[in-house]
Every structure is written in structure tokens, then in C-alpha cells.
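Have a look at the structure that comes next, please.
For this depiction, one protein chain was excluded, whereas all remaining protein chains were kept in their positions.
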Amino acid sequence: MSTLTLIQAVNDGLKTAMRGDERVLVLGEDVGPKGGVFLATEGLTSEFGPERCFDTPLSEDGIIGTAIGMAVNGLRPVAEIQFQDFIFPAFDQIVSEAAKLRYRSGGQYTAPMVIRTPYGGGIRGGLYHSQSGEAYFAHTPGLKVVIPSTPHDAKGLLLASIADPDPVLFLEPKALYRSVKGEVPEGDYRVDLSTLRTVRPGKDVTVFCYGAMVPVCERAAQQAAEQGIDCLVVDLRTLTPLDEEGVLEAAKATGRVVTVHEAPRFCGYGAEISALIAENVIEYMEAPIRRVTGFDTPFPNTLEHHYMPDERRVLDAIESVARF
Amino acid sequence: MSTLTLIQAVNDGLKTAMRGDERVLVLGEDVGPKGGVFLATEGLTSEFGPERCFDTPLSEDGIIGTAIGMAVNGLRPVAEIQFQDFIFPAFDQIVSEAAKLRYRSGGQYTAPMVIRTPYGGGIRGGLYHSQSGEAYFAHTPGLKVVIPSTPHDAKGLLLASIADPDPVLFLEPKALYRSVKGEVPEGDYRVDLSTLRTVRPGKDVTVFCYGAMVPVCERAAQQAAEQGIDCLVVDLRTLTPLDEEGVLEAAKATGRVVTVHEAPRFCGYGAEISALIAENVIEYMEAPIRRVTGFDTPFPNTLEHHYMPDERRVLDAIESVARF
Amino acid sequence: MTMTEADLLTVIEADGGTPPDFDTGLSDAELRRAYRAMLSVRAFDDTCMKLQRAGRIGFSIPNRGIEATQVGAASALRPTDFFFPSYRDFGMALYLGVPPVEMMHNMFGDALDSAKGRQMPVHFSFTEPIKYFSISSPIGTHIPQAVGAAYAFKLRGEDHVSLVSFGDGGTSSLGFHSGMNFAGVWKAPVIFLCQNNGWAISCPSDHQTASDGFAIKAAAYGMPGITVDGNDLLAVHQVVSEAAERARKGEGPTLIEARTYRMGGHSTSDDPTKYVPAEELAKWAEKDPVERFRRYLAKRGLWDEALEERLQAEVSAEVRDAAKVAENTPGPGLETIFSDVYAQLPPHLRRQGEAAFDLAKRKGEAGAGDGAFPL
Partner (left out) sequence: MTMTEADLLTVIEADGGTPPDFDTGLSDAELRRAYRAMLSVRAFDDTCMKLQRAGRIGFSIPNRGIEATQVGAASALRPTDFFFPSYRDFGMALYLGVPPVEMMHNMFGDALDSAKGRQMPVHFSFTEPIKYFSISSPIGTHIPQAVGAAYAFKLRGEDHVSLVSFGDGGTSSLGFHSGMNFAGVWKAPVIFLCQNNGWAISCPSDHQTASDGFAIKAAAYGMPGITVDGNDLLAVHQVVSEAAERARKGEGPTLIEARTYRMGGHSTSDDPTKYVPAEELAKWAEKDPVERFRRYLAKRGLWDEALEERLQAEVSAEVRDAAKVAENTPGPGLETIFSDVYAQLPPHLRRQGEAAFDLAKRKGEAGAGDGAFPL
């Protein structure tokens, strides 16, 4: 065990995977000598050589397209997209190709690969260095979408994603890269994809969240506790395939639900949580299902702290459903 | 008034717009002499010349990217994407650029343009000629997403979209191109963006739908009526910005809701309808909010009729919520 | 485009002759096999067109006119190489030993289709006897994929190559740019085969780009570009062989532009008479690649009428039988909608599948639509 930040845990996870399996390699913009703009890939080129960790030309389509070809031909690429906001030139490769290859080839060809990319706000990055695009990908059958919120999970989920036979989009909450620290086991371990994490048990209100919203919701839950509202906080971790049973259980447990994410509300991931509940366990609901999300606008810069859900907003929603 | 198919109404709408405003032009693959693979643009090059209706090289990124530049510089481009499945190479231009330009420039630059594209199943097109990607775009602030289901609306909504000061994604249900006919007024008229259409009044169950699912839902509602279940069928028409008030009213009117679309269920557009209701009027609900959708798989070929919601499936859902 | 015919690499002359000491690099058996493959393409193609007209399959893509490019390229590679074909590459599969019946299962989308009836016709996918990569409809996406596969060969120190085939229209795609660029930088063992068949649906190839042909685009990526007569099987074989040799030796990628012509519509849904100039078509009909190769074989004493009859009989029977088998194969089962989305069926898909079976039992089967494919 050592105490690592989330970004160090990612780095440790990459090294562990590359040491354990020579098919694993890392490619992306500035991932080589520079070690990535967030230093997630620091030390990889020197340890594993420039054939297993290297910079590419400036083309996300090329990064993902070639990574698919590598995966098809026996490698286990981990592709970095420098910011999730820049993944869209590769949208076609991800959505039309990686996600659909197993299906369209009747299982003959597959693309076991991981796309790592930092997402979310908190660094004053404005429209194009702050977005949370999980809903675009979660709507795409054939992809897995994973978001860690602790250093332990960052490494364990990353190792599970690299070992997974299907393409995984691994979204890293950049706001937590250096702001959270935690115990991380040495060597290889895996956190199952498709299990939820109960961050905090509670009986009055269920809060669903993931990524950088997890500590926000934890703090809001602490403040709610001071008012006597006992919150069950659930970190979804694997957004798809989702542990739907687990979500429904957690919703039923309190009958009052708040969902929190940074992305815009309309057709956001939170809508699916509401819809699942409304479709399956609506009769247990004792209050409206509230969503606390980014606004339905592009991501602003100077006012980003107003855009991103914070404790105030989460607490307000918790109070409103608790008192309904 | 003349009686036109939906595709003829689109063609008529394009001609009307081009006659009325010389800034309007049409570009895309095979839209010129061939008149488009579905013949939506037939006759445009001969009437308006190859400078106002022309074929482009095979690049959706180029089509949308240049259309944005045209719009910024005073034109009103209508770009055709041959199949919605091929829009993804332009995803970055649409989501990062067209949708965000007004916001990021403080209103100094805008991209008034229309992207027309056929979507949905029904032609045995398999994975890549059948998709319904509305949720990808509806989640993107700054875009409008419009889907007609009748010839009248196809022309009227198209003319409103071309006149709109914001970028509009105009999704045409290819399954209805030639299978529906209807009265279409001559010349210019506009169907307001952001109004719902009540397809059929009813008091027992509310069915929300759009595009090619509208006639399916109508038929299911007729069959339900035979069993004494009276369905209110609502055609959403403008998916974003959505007339949320109208949706909530329609949901409250019956307390029992079914949403229908072809796209996969998970994080699909239907989730937003469920979420809106669960957030605002859950106390009026007397049954689970059911979704009838494509499965969470890529779109198959031989079995497409099993994949796409049909009367059987819609009726089954109507029955289940009516009897809950 | 101003490149003249004289710049084209051509081997087989009009009368079937070749330059004096020309070494084809192919044995007599291989030459005959290549010829048979071309006939096989034509039989398969004609049959599919007829099946489509008769409403027995939904869609096909004409391959007439481009057989020499397909077969010439395939004949230059090894079974251990990786093929990333386009939808218009019947000849690659057929030369390399894919049984026509396997292809027919795809045309009918039946239960024995290797893609389980999930894809449209002509979207083949095979792993045996060769790696014939699953074809995708979006144009150009397979180009960087072929480069990634080539990178894997190189990393493992194997001397295999990737061959990726695409059209003149495909050069405008994003995948062309990223694939070519990455291959150049990585010196990846990949052969880019641009089949310039004159058209991208209704768009003539000289409206696709203002460059002087397509081979010249290679310079933008630091690799050699070669223009070859695509109706000349031996010329195509030669340039692809040379490109493969360079690739295997670690000298990197090559772009080959094969000039040929689509002697038909884009697909069964297309009416080319609306836009193809009749004189142009007639001009190219004279350059028929099958006849040209036949003249060559005849001149070499490798062809006679008897051979022709035997081969024609063989390939027609093969294709006819294949169609019969496929047509009599049942469609894929309902469960194939839900499998192969992930390696393991996740619970939500299990539930969706169960609901579909349950509904089919309670309310009967869904009716098949009668959609007509427009492209």
C-alpha cells in the first residue's frame, strides 16, 4: 500500500499493466518524453521504450483508428486523448468502429482497448477543457464507460479496463487528479466493472454521483446529516453497462433520489437514472427525482464555479426531496 | 395545397427557401445532378445553378465545416449528410463549433444553418444506414433538433429551420419518405419550432413519439382504442429546445406515460422525457413510465423488424401502463 | 487531373503481349488461378445483381470492370498478411480462397453468415482462410485501422503487411489523412491501395480533389506514390509486390493509385445513366480487364476455349450452388440481436432479450418491412 494522488494511481496502473503484459502500449499526444500534460504517463517511455509509449501526430482520429487496428491485431493499446473535449474528431472511430466491431463481425474481430481521457471542470478551462461527455458514449452500445473517483478505484478500474475484452472509455475526473489522495495497493488488482460503490450508507435520501461529484456529494451529505437528513451516497463508477439492479435497490432504500453530474442536464446521464427508476420502482418514490447538473449551456470560464454543481446546490436538492 | 410524400415536401421546402432567399444554398454528397440518393434535392442544381446546389468531396467534416464558414459569412447553407450514420466525422464541427459559436463569441459570430439528414430504420440498412442519433445532439446545448413526421410539418419545419438564427439539425425519418402522403400548402409557411403536435387526443394513456414512430403509435393507439384504452398521442417534433410545459401537461392529463423511439434505450431521448416527468409531475403518475425503444445493441440487418418498435410492442406497453 | 495514360505503369499490351523479359512473379498455376478468380467475381457479381432484381436479396455492389485491381493486388500478398478491404472487393476474397457460399450467406444475411445477418450485403468479414477484416460502411475508417494492425506486426518483428483498399472518394475521408500520416511517421508496413474507379456514387473522381491524380498525395505523407493501370492484372501485381517487399524490409508504406473504371452503377439502388457519360463508359468497356488478361494468357499458351468453358462452368455452378444454399438457410435467431455487443451478455441486454422472446410468444412475430435501399 502507498498513499497516492489519483493521477499517481493512474500512472501506477499503467506501469503495472505494462509490466504484466507486453501487449499493452500507450499512445497519444505528448504522452512520451513530456509524460502527458497532466503527467499521467510520466516515466513510461523511459521504462518501456518509445515503441510502447509514444507521441502521435495531432489527430485523435488517427490515435483511436490506429489503436483499433492494434487491438484487432493482438495488442492492448491504451490511447490517451489529451482532454475529453478533443475526443470528438475520433467520435466516428469510437462510436461507429470500436463499439460496433464485435457485433458487426459476429465476434470474429474485437477491439480490446482503453481510451483514457481527463474530463470535467475545475481548472478554469472554459468551453473546451471542461466538458463531461459521458452521456454521448453511454448511449452507445458496445462501449463501456468507466469513471473512478478515488485513487484506489482509479488504478483498480484501469487495470480491469485494460484486461477487459471490450473497448472501454476511461474518463478521469481532472478536478480530482491532485486533490484526492488515498491508499493504493501495490501491483495488480482489479475493481470489477459494473459494480457500484456505496460511499456512505443512509436511509433518507439516495444520491447518485460519479467522478468529481463524489466528494462534492459526500460533503453535501455531511451537511445534510447535520440537519438530520441521512444520505445514502452511491458512486456509480461504471456508467455502462450499469448495475441497474444496484441502482434500483439504492433508490428503493430511501424512496427519495437526487442525481448529480457536471454535464448539461438535458439528455444527460442523470436522465437515464431517473428513467430507470420511473420505469421500475416508481411506486417506491416519495418525492420528485431531482437532478443537479451543469446547466444546458456550453461550459463557461470565469463563472465555472457557478456552472458546476457544488455543495450548495446538492444540499438544496437533498433538502427539497427530503422535505417533500 | 397539393398532396405530397414526405420527401417531396422536403424538396418543395428547399425550393421554396431557395426561391425566397438567395443566401440559401445546398451542399452535400450527390445532391447535385443526381439529386441526392433519396432525391430530396432533385431539380435544385438545374433551377438554381451549380453554385447554389452542388456536390462536395466525400467529407462530412468538410461539408459541415465549410457550411459553418458560409453561415458566418452571410449565407444560409443547408447541408445534407447522406445518412445520419455518416454524420459522425462531422461531430466535432457540429458539437464543438456550430453549437458553441454564438456562446463563445459573445454573440458576435453565429452559424444559422440547417443540417438535413435521413435517420432511422426500415430499409434493411443494417448498422450503418439505420441509426437514430437524436440523443447525441439533443444533449448538446446550442443546437436545435427537429424531426417531422408528416409532409406538412416536413416543409413547414424545414422552412422555419432555414429561417432560424441558430443551427438546426433536421432529422428526416427515411422510413416515411414515401410511405406517408399529405396535404402541403404552396409557397412559404412555417411551423413553429418548439411546439408539440397532438396527433390524437385521449384520456387514459399518453404516448410521446416522433418521426417514423408516429404512425406506429397512431396504429397502436387505434388498436388500444378497440380495447377501450383511449390514448393521447403527442408528436414532439422539436426535440430541443423542447416544449417542456407541453410535455408535462400531456403527461399529467392521463397519469400514464409511454415513450417510443427507435434509438437504443440507454441514455436515449426517452430517458429525458421520463426524467422531466419524474422531476416535475411524479405525483400525478399512476403507473411506471414505460419506454419502447430500439434495444441497447447496434442496429441489426436481417432482424431489423424485431429491433424497431412496432405496434405490438407499443400496444403491449400501452396495455401494461393502462392496467397497472 | 492532367496525368496522361503514358504515365501509367502498364504491362499487358492491347494484343495481350508483355515487354520482352518481363517476369510476372506468378507461376502458371497462379496465373490461371487469378484468371479463374476474375471469372468468379463476374459470376458472383452477375448473380447478385440478378438476385437483387428478383427481390431475393436486398442489395449488391457491382464489381464489373475492376477485377484486375482486386485480384492483382491479392495475388501479390501472402495468407499471413492482413486485408482491410472495401465493400467493392469481391475479387480479393475470391482469389484468396473464401468460398463463394460464405459470401452468399452474407448476401442473404442468414444464420450462417459469419456476421450473423447483422450487416448489409457485401459487408463481409472473414478470419479464414485469410484475415479479411470486417467491412464497415463509413468510408475511410478502416485506413488508420490497417495502419495500427501494421504497427502491431512491426512491434512484434513479424514481416507481415496490411493492405488497405479504398476508393477515389475515400481519399477525401478523414481516415485517409490520419492513416497516411501515421503510417508515414511510423514507417508502418502497410500498402494503401486507392482504387480510382472514376466515381464516388455520382461524383466523378476529378471533382473529388484538385490534385493531379491521387498518387501524388503520397508526397504529403513522405511515402512513395505510384499510379498503375488498374485494368492490368500484371501491372497491379507488380506494384503491390514491390510495395509489399519494401514494407517487409522495414522501408515503410506505399500509396498505389490503380486507375480503373466502375462498369455499372454504384449499387443496385443507383441509376448511373443519370450521370455517367455514355462515351466514357464505352471507352472503358474496350479496356475490359478480364478480356485483356485472357489475351495475355492465350498469348502465353495458358488459355484456350476448353479451359474457358470449364472455368465458366465451374464458377457458375459454384455461385449458383452457393446462392441456393444460402437462400435455403434459415434467418438468424432472435438471440443474435443481443449477443456480441460485449464479450459477456450484460444483465440489461439479457432482460431486453427475454422481453423480446416473451413478446414474440405472446403477440406473435414482428413482420418484416419492405424497405428499398436507396444507395
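For reference, chains read A, B and C in written order, and residue numbers begin at 1 within each chain.
Going forward, a residue touches a chain if its C-beta (ideal position, glycine included) is under 8 Å from a C-beta of that chain, and two chains touch if they have at least 3 such contacts.
Computed from a predicted structure; not experimentally measured.
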Displayed chains contacting the withheld chain: A, B, C
Contact partner of the left-out chain, one of A:R124, A:K203 or A:R323: A:R124
Touch criterion as defined above, residue of C:Y35, C:F84 or C:F176 at the omitted chain: C:F176
Chain B, residues in touch with the chain not shown (by the definition above): 25, 51-52, 56-57, 59, 61-62, 64-75, 77, 89, 92-93, 96-97, 100-110, 141-142, 144, 164-166, 194, 241-242, 244-245
For chain C, residues in touch with the removed chain: 172, 174, 176-178, 181, 184-185, 187, 207-212, 216-217, 219-223, 252
Missing-partner contacts on chain A, residue numbers: 29-30, 32-34, 37-38, 55, 57-59, 61-62, 82-83, 85-86, 88-89, 121-129, 175, 265-266, 295-298, 300-308, 310, 312-313, 315-316
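Assume only the chains that are shown with their structure count from here on.
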Touching groups left behind when chain C is ignored (all other chains fixed): one piece
Of all other chains, the one whose Cα centre sits farthest from chain B: C
Whole-Å separation of chain centres (CA-atom averages), chain A against chain C: 40
Centre-of-Cα separation between chain B and chain A, whole angstrom: 30
Junction residues of chain B - those touching two or more other chains: 85, 88-89, 126-128, 266, 295-298
Residue numbers of chain C (touch at least two other chains): 118-119, 123, 136, 138, 174, 341, 348-349
